[in-house]
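One structure is given here, and the rest of the page talks about it.
The complex is shown incomplete by one protein chain, all other protein chains being positioned as in the whole.
Naming follows writing order (A, B and C), and every chain is counted from residue 1.
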Amino acid sequence: MSADTHHKTTKGLSGEVLEHTGVKVDKCYQCGKCTAGCPMASEMDLAPSYLLRMLQTGDAKLEEQVLRSFTIWVCLTCEMCYSRCPMSIDIPKMMDFLREKSMKEKKASKKAKEIIAFHKSFLSSIEKTGRLYELGLTLEYKARTMSIMQDVGVAPAMLSRGKLHILPELIKGRSAVSSIFDKTINKNKK
Amino acid sequence: MSRIGVFVCHCGENISATVNCQKVAETASGYEGVVHSVDYKYMCSDPGQTLIKQAIKDKNLTGVVVAACSPRMHEPTFRKACNEGGLNPFMCEMANLREHCSWVHDKGDLTTEKAIDVVRTQVEKVKRNQPLTDIKVPVTKTALVIGGGIAGIQTSLDIANCGHKVILIEKDPSIGGHMSQLSETFPTLDCSQCILTPRMVEVAQHPNITLYTYAELESLDGFIGNFTAKIRKKAKSIDEKLCTGCGLCTTKCPTKKIPSEFNEGLGFRPAVYVPFPQAVPNIPVIDRINCTYYIKGKCKVCEKVCPTKAIVFDQEDEIIEVAVGAIVVATGFGIKQPDFFPEYGYGKYPDVITGMQFERLASASGPTFGEIKRPSDGQVPKKIVFIACAGSRDEAKGIPYCSKICCMYTAKHAMLYQHKVHGGESTVFYMDIRAAGKNYEEFVRRAIEEDTVKYVRGRVSRVYEKNGKLIVKGVDTLLGAMPVEIEADMVVLATAGVANPGAEELAQKLHISYDGYKFFAESHPKLKPIETNTGGIMVAGACQSIRDIPESVSMASGAAVKVACLFSQNELTREPLIAVVNRCAAPLYSTCVGCFLCQSACPYQAIEREEIKDRSGKLIKSIAKVNPGLCQGCGTCVAFCRSRSIDIQGYTHDQVYNEVMALLNEY
Amino acid sequence: MSEFEPKVVAFVCNWCTYAGADLTGTSRIKYATNVRIVRFPCTGRIDYMLLMKSFAEGVDGIIVSGCHPNDCHYTSGNFQARRRWIVFRNLCDFMGIDIRRIQFSWVSAAEGAKWADVVNTTVTTIRELGPYTDYKKVANYFEKEVSHG
Partner (left out) sequence: MVLGIYPGCSLKGSSREYTESVLAVAKAFDIEIKEILDWNCCGATAAHNLSKELALALPARILALAENQGLDEIVVPCAACYSRLSGTQHELNQHPELKSKVVEAIGMEYKGTVGILNIVQMIDKYITPNIESKIVKPFDHKLACYYGCLLVRPKEVLKFDREEDPQSMDTLMSKLGAKPIDWAFKTECCGAGLTMSRTKTVARLSGEIVKDAADRGAEAIIVACPMCHSNLDMRRKEINEYNDQKINIPVLYTTQAIGLAIGLDRESLGLQRHFVKVEI
């Protein structure tokens, strides 16, 4: 059948992005509007539009750099870039994919250690209890990052305002939740 | 017995790359009635056409099928060739193997099979073609020009100077269009008014031009050479014959605070007004929506002061009917307005303005007499930012195309700013600089090199106001996508050009097509950029796609030539592909039963009654009769006739039926 | 080829859809080879008996396509076509022809990509519906009721 024959396929990382997220990297014409409005651009190692350009080249070295970048971890998924992009390129969705891949391939930027530690602590809290146990999260995060002193001021204040629970809330469907973890994020582990 | 010739074209490789042309020709040679079948590299070339002419003579052909490109491209070519070869031109049909086959399918058996099928249908059709003769219709040598911008003005003057009559209608109170609003014009920086005003005056004074301002097309009937246009002359509330243009009424009118359209809302005008001092005609109109008298029934100051008693409050719209032979549509473009750029704060911050507003600020006749001042507080902006592609090249905003003129006018604006504000700083945020005209690139370079305009490649994400400054957050993509923030006093948006708001409705009145953005569609993007698909109707200027002045003027002159060509003939020949009611021998005379269903269906009132009488004058029957001058050959009547008495030449029942059957029998 | 290849005939008007299909070509957009285009001056000219006859002769699907409403080159031919189509629909139902076998659409001279889309969707639909086999019924109807010229 010849109906679809004009559809080209892209290879490399941009091809994977397309396949998994529907985001077409080639649509970006490098106007930079995303970068101009991104609240994190000043802290990124690769500006969002620059990262897109690197993907457009299809150059394996540059793709590697993207997966190892700090940018993908500091992106806040605030959707600012997407909402203003003239070509409607869903950068946050692409970032999600790149993070996941970077993680899987153990390429996550060292600078993102704390951010990843936080995400992991967060998820492990949910995995165990079904919900977020904020005190537990704080403690686990601190253990993971060895940043014992950070936020010592806030916790007592939170406690005194009734904002932190000493004991975790456990949901009945805990096993259901951990089985969700097994079937998704953990399915390739073990 | 039919003797058909089949000619299969390779179109270089355009067809032969996917269709086995030789096989098509061979298969066709086996069809009943086909006596000659060949394939050839370029059928439309001279030798290709000679091939046809020669075969007509040698093989005594009674019909020809050229299997090549779309008939919309070359049917006239091959019909002419047949005629020259001694065959009636209507004994030639084309099979579309290029646009409908080789270009849309991959190489393979299925594609060749399709080509063979298509050729077979045309062979069956052409066997049933009848020799026809062209129809002659008279030409009304008056042109209607719609829209009085620079394009409409130019085309009117050119046609009028060829000695033909022109009726020019303009919806606004004055002609001049957008050009009359401009300050100075790229790439020469000459004053727009200075070059335009003499032409406007020439229009008003030309003996061959009748100008109706404040007028719009109401409806259009007829066809090339013979249109009837109804024009609505909107009530100006002024007797144009009495008014001397003294302007007393406009100065005395107490309702003064109406935002002026001409000044893009940067200034005011009264309720009775002339849009700008050089207006043509220099006769005011009363804006009934804002006039106190029409709102509250009181005032009439203008009436009191008018020395010639020219004010007529109860004047009504007038509809006039004119006969014209050709039409030039020159209704120009529109500019995207507020709320389209919430991220840039347009409509919210008074100092974020459009390019057209900048033109008014820079114009010596504008609200600031040519001084660049902020609308908010009248201060001269020390830092100004221009944002190119504002809305254009923006799929998300529904305008993926490039507006074409804004790169140039932005360079012009920055330049004018630098000339007018000494020590001022201007920055242009751009994506690409599109300056592909004569002296255009040089113009932009001058802005950058001599007038020190800073060009930053990148789009602006947001503009917001803080402490009286406009914070512009952009990016420099040439510095590895580095965010750039500028505190500006004024921001100018190079707003997207779009089709005129009324374009779609006008196109429907004219029965011309338009593209997805509502710009009027040309007949062919390269070879017929001025004609529309409807005979006798041309387009000129920015209504066909955004165009600058030089292009609008060239197109306008081109359109004038097209009109003049038409008017150089006393009679037009039209294709005889029209309806006919059959006639046969007495006593039946025709199978028509006189139900006149066809008459009610015909959109052109082309069907009349014919009374058949015997020798004594006694009425035998009333049957339908087609007026060949009016019939456009749409065929609607045919589908309505139950007794199959009316048929359309070139698409007769017999032809179409056999065309389809030829397809299905083997397919 | 074992797969069922539907036969689809497209009845199109000269001004909009035929030109649109030309544009599909000039834009080199590919579509299914199954379709055969028959040109009419206007959809208003299209005689629905011809559609019936086509089914009787074994076509599997039909596309009727012309100008968008209000855009008809001849003012109103497409409206007339539409009006008659409503009557014709009922006849189809009566004859047992699945309405989905007739695709009515608007494709303007500027809509090259849309034409490819219309063809591809129709071919896909017809492929799913399978070959049209009830034509004998229609053919009989023709024998009895309609005399054509």
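Please note the rule applied: a residue touches a chain if its C-beta (ideal position, glycine included) is under 8 Å from a C-beta of that chain, and two chains touch if they have at least 3 such contacts.
Owing to the predicted nature of the structure, the values given are computational and were not obtained by experimental measurement.
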Chains in view touching the one left out: A, B
Touch criterion as defined above, residue of B:Asp239, B:Glu303, B:Asp432 or B:Glu465 at the omitted chain: B:Glu465
Residues from subunit A at the interface with the omitted partner, ascending: 20, 39-40, 43, 73-74, 76-80, 82-83, 90, 96-97, 99-100, 103, 114-115, 117-120, 122-123, 125-126, 130-132, 134, 138, 141, 145, 150-151, 153-154, 157-158, 161-165, 169, 171-173, 176-177, 179-181, 183-185
Where the missing chain touches subunit B, by residue: 342-343, 345, 348, 464-467, 471
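The working rule: only the chains that are shown with their structure count from here on.
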Interface with more contacting C-beta pairs, comparing B-C to A-B: B-C
Approximate Å spacing (C-alpha centroids) for the pair subunit A, subunit B: 51
CA centroid of subunit B to CA centroid of subunit C, Å: 30
In subunit B, residues with contacts to at least two other chains: 105-106, 110
Overlap residues in subunit A, where contacts from two or more other chains coincide: 2, 5
Subunit B-touching residues of subunit A, taken from the complex the two chains share: 2, 5, 29-38, 41-42, 47-50, 53, 80, 84-88
Parts of subunit C lying in touch with subunit B, wherever the complex brings them together: 5, 7, 9, 14-16, 18-19, 21-22, 24-26, 28-31, 33, 36-42, 44-48, 50, 53-54, 57-59, 67, 70-77, 80-81, 84, 108-111, 116, 148-149
Complex contact set, residues of subunit B against subunit A: 105-106, 110, 343, 389, 393-397, 431, 457-462, 473-477, 480-484
